[in-house]
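All protein chains but one are shown in place.
First chain written, first letter: the chains are A and B, and each begins at residue 1.
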Amino acid sequence: MTEHAPSPPPLRRTLILGRIEPGSDEERALREIWEAPPGWRGWLSTVDHKSIGLRYLVTAFLFLIAGGIEALIMRVQLARPDAHVLTPEQYNQLFTMHGVTMIFLYALPVLSGFSNYLWPLVLGARDMAFPRLNALSYWIFLFAGLFLYASFPFGEAPNAGWFNYAPLSGLTYNTGPNIDVYALGMVLLGISTTVGSMNFVVTFLRMRAPGMSVDRVPVLVWGTLTASGGNLLAVPSVSLAFFLLWLDRRIGTHFFDVMNGGRALLWQHLFWIFAHPWVYAVVLPAMGIVSDALPVFCRRPLVGYLPVAMSTVATMTVGFVVWIHHMFATGIPALALSFFGAASMVIAIPSAVATFAWIATIWTGRPVFRVPFLYFAGFVFLFVIGGLSGVLTAAVPLDWQLTDTYFVVAHLHYVLLGINVFPVIGGIYFWFPKFTGRMMSERIGRVGFWILFVGFNVAFFPMHIAGLLGMPRRIYTYAPDMGWNTVNMITSVGAFVFALGVLVFLVDFVYSVRRGPAAGDNPWDAPTLEWSTSSPPPPYNFAVSPRIASRHPLWEERLSGRMRSQLTVGYVLNRGREALGTSALDGDPDVILKMPEDSYAPFWLGVASLVFFTGLALTAWWLAGVGLLGCAGAIVVWLWPRRELGQRDDSPDDDAPKSNNTRSPRAGATS
Amino acid sequence: MNNDAANRTPSRENLHGGGRVAVLALALLLTASPAVTHADAPLNYFLHAAGPAATPTMRLGWALAALVTVVALIVVVLLIGAIARRRSGAERDERHVHAEGGGMHWVWIGTAISSVALFAALAYVLVTLESVASPGREPTLTIAVTAYDWWWKIDYAGEPAVTTANEIHIPVGEPVKIQLKSADVIHAFWVPLLAGKTQTIPGVINEQWIQADRAGVYRGQCTQFCGAQHAHMAFEVIAEPRAQFDAWYASQAKPYAPVSAAVDVRAGAELFNERCAGCHAIRGTDANGAQAPDLTHLNTRRLIAAGTLPNTAQNQLDWIQHAQRIKPDSLMPSIALSATDAAALTAYLRTLQ
Partner (left out) sequence: MSDYADSLPERETLPIGSPGERSGGWWGVLTLVATEAALFGYLIFSYLYLASQTTRQWPPEGMPKLGLGGANTCILLSSSVFVWASERFVRRGKRGMGVLVLLTGILLGVIFVGIQLKEWHDHPYGLTTHLYGSLYFTITGFHLMHVLVGLIVLAFLTLWTALGYFDRARSAALTIGGLYWHFVDVVWLFIFATLYLSPYVLAR
């Protein structure tokens, strides 16, 4: 064919089954295509989901430590009655930031970290659907976290509780920048959460390996998918609430302005409509981690995959109609409360399904007592206690006594640490070999687990009792004759024991990163796809597209089915960064996706967003304008259609009628 | 798995032992807890209830606590059993994985039993809700409670009206309606031995009822975070027989009556009007501040500073001079007084009976 101009990138291509041997030239070329540049350039521009996932994990853990230190300081103040370690203002800022940090800057981001790293690997994909958007969600999370802490060093951290009720958070009672930082920081963080959720949903619909039908995806994927769908619908409620609050405070609107027809309860509705689904968003992926990893240590597939997957979705769905259980004491009529109370009790049923599935998996399997198993077994115990105390708080008249006492503090810590932190640490022990190629220490891990488990229960179980004795929440001190002295001292001691356990875990982590023994590809003999790659995985994840035939590709020979996955022979996709797109339900190959190169646009868009929100916080409109222009510029650069991504087709031959688009391309154009 | 055979046996026994210890510790903690719930806990609604707005809830609490304890114990036993049960030889092969099926009956049976228990509990909850949500008969008394940062204004709309602060009196055995208002932010009114809590929301009037079937002093507390001194916003409800309540009411309704023309009392009154009347009121005098507790019958109260200190002359002086040390960031300033001023003010305050 005459070539008077470079032929346009072909619009179709025939994929051929093939292999790419490890160590071959082809493999090396593939690696080079996918590897990020070294040094700070790579650091700022990488879109590799594995790097982004690790960043999320490390950053979330740093926030966990910050939130933990805040808690320890509070526990020193509360260990004895009438203590003067902290002033009331200091205490109020600490308990607010403790909540904000743990709930927003640790609990979801740590799960985003796991999911970002693992999803493409367990789904058999090369990356997430939107790699640049993935990078953006991290940068905005980091910047929002820094923004939320920006006023802390000046002693002006948010101080009206993480729940930030109006009118206490309004301008009349809170004149400083504290709440403005909180409000705007949360809107910024909401952007990160939203784009992250979008990425997960589309990745699920688009990027699963051929043969991975929806009933073969790991439960972690169900958990994160459900959480992401929930977040897409719930996050706007809190972003709106905070934005309206900021408008009230700095622009002079009247949404929560009681003197002018505004309503304090509007805040509570908008906040809890978000915050209740949010608590499921921060536990369902972690339950998915357990559902996927526990079976490995029971040497059998999970009992009841379908019921567990469905209970995940059911929990999130019902989770949207229970928010009023945070508002039982607001004077809403009892009839309305009955409905929400009933729903709040019924939501325990899907959790029971999952709990019995886990117990059945252990019972009918053969436990292998490595460190991850300890965390997952401990998780089941803590989950049950947290869930059961929740049943008490769901009982409307009893909640009228329990709410706003330490009973709820006990409940929320059992569910949040029990269902998020314990599976997370177990998950880190489990996947550390895959992330780093090394094993963590069994011995140190065991010591760490028992210190954490004992410390946790010593710290938080007595809080049930303190609550039943009437100790209210959010008080900076208490009188010596209320009967709360002993339980508080025990709790404070337990808190420090727990902190010691965290320290032991961190020591193990740091030591093992450097000196842990080599792990190999699949040290746990686990069944899912990520364990078929090297440890750590190559930048391209899979050299050829795997074909999946069951939920447990690496156990197929030992399980009774006849289906066999194909992991070493598949379609070769190595003309630049490419991935295979598949259909939404069945996972049939659909399209060759052209994936983006590393880019600085997400970083710059993150910076411009930060500038914009800083301008708003300082009511420096010019600065906000600069930020907005920066955002617009970054977005235009990002979204400008690119030939190599198949987004445009403007070759010189363009105006000639394209008659052969749906038939095979001209000879020679496919190679 | 690598090295599993070597590690497996000893660690299994360790866990078995460790698991046993954990269960034992838990049982100990649970049974030891009554020792911690000493009767000297005035807000202990779990073991004590003094009226029909609280007693059904207390019983519900026991029932649900018993239910969840049983469930938790069953799950713990099942979990430990699942972990510790003996496995047959075939399963011990390292590479062996159990088939995918099996075990579903656990899920169905466990969920079915849990659901039945849950629905039974729900039914009991709704019955209890019905009985505590409203009184069985018409309330005989209505009290308006307005929550302020960080004290409670109490208004009885009788003929004559009574205004006091931080101490509520009610007649024994009669349902009392409480109207709840807020002067600033959201607070919550809670006297646990008599009833559940309800938020006081600015712009809205909420209502709840309380009833004390036994005479006594019942402590209450704000239970919605309201700012700096949320921790020190308590109150008391004193239930007394009808005759005594009427006598109390009559004496509270009287305005201030000067009982002494002594020099220091008059000096103290002048000082009060100068320094305190901007916020405080004493009915019957020129002092009619509306932002702080009404002090007309100050010395009939048991506590001051919203339940923070016993009401003695020394504590009153201490409060006036060092409020910001006792309740930092509260709206009561620390007022410096010379020795003579302090004596005069004390003399005057002593007359507020």
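Remarks
Keep in mind that, in the parts below, a contact is a pair of C-beta atoms (placed from the backbone, for glycine too) under 8 Å apart; a residue touches a chain by one contact, two chains touch by 3 or more.
Since this is a predicted model, take the numbers as computed values, not measurements.
Every visible chain touched by the undisplayed chain in the complete complex is listed here: A. From the set A:Ile33, A:Leu171, A:Leu240 or A:Ala334, the residue in touch with the chain omitted from the display is A:Leu240, counting the whole complex. Contact with the omitted chain, checked across A:Ala36, A:Ala549 or A:Ala624, is made by A:Ala549.
Interface with the hidden chain, as seen from subunit A, comprises residues 9-17, 129-130, 133, 194, 197-198, 201-202, 205-206, 210-211, 232-237, 239-240, 244, 247, 251-255, 257, 260-263, 266, 269-270, 273, 545, 547, 549, 562-564, 566, 570-571, 581, 589-594, 632, 636, 639, 641, 645-650, 654-655, 657-658, 661, 664.
Operating definition for what follows: only the chains that are shown with their structure count from here on.
Per-chain CA centroids place subunit A at a distance of 36 Å from subunit B. Those residues of subunit A that touch subunit B in the complex are listed here as 87-89, 92, 160-161, 165, 167-168, 172-173, 258-259, 262-265, 298-301, 303-304, 307, 329-331, 334, 337-338, 341-342, 345-346, 348-349, 352-353, 355-357, 359-370, 374, 377, 380-381, 384-385, 388-389, 391-392, 395-401, 403-405, 442, 446, 450, 453-454, 457, 461-462, 465, 468-479, 481-484, 486-487, 520, 523-525, 527, 551-552, 555, 558-561. Listing the residues of subunit B that touch subunit A in their complex gives 1-2, 4, 7-8, 11-12, 14-15, 18, 22, 25-26, 29, 33, 36-38, 40-46, 54, 56-57, 60-61, 64-65, 68, 71-72, 75-76, 78-79, 81-83, 85, 87, 91-92, 94-100, 102-104, 106-107, 109-111, 114-115, 118, 121-122, 125-126, 128-130, 132-134, 149, 180, 184-186, 188, 190, 192, 195-199, 201-204, 206-207, 221-231, 308, 328-329.
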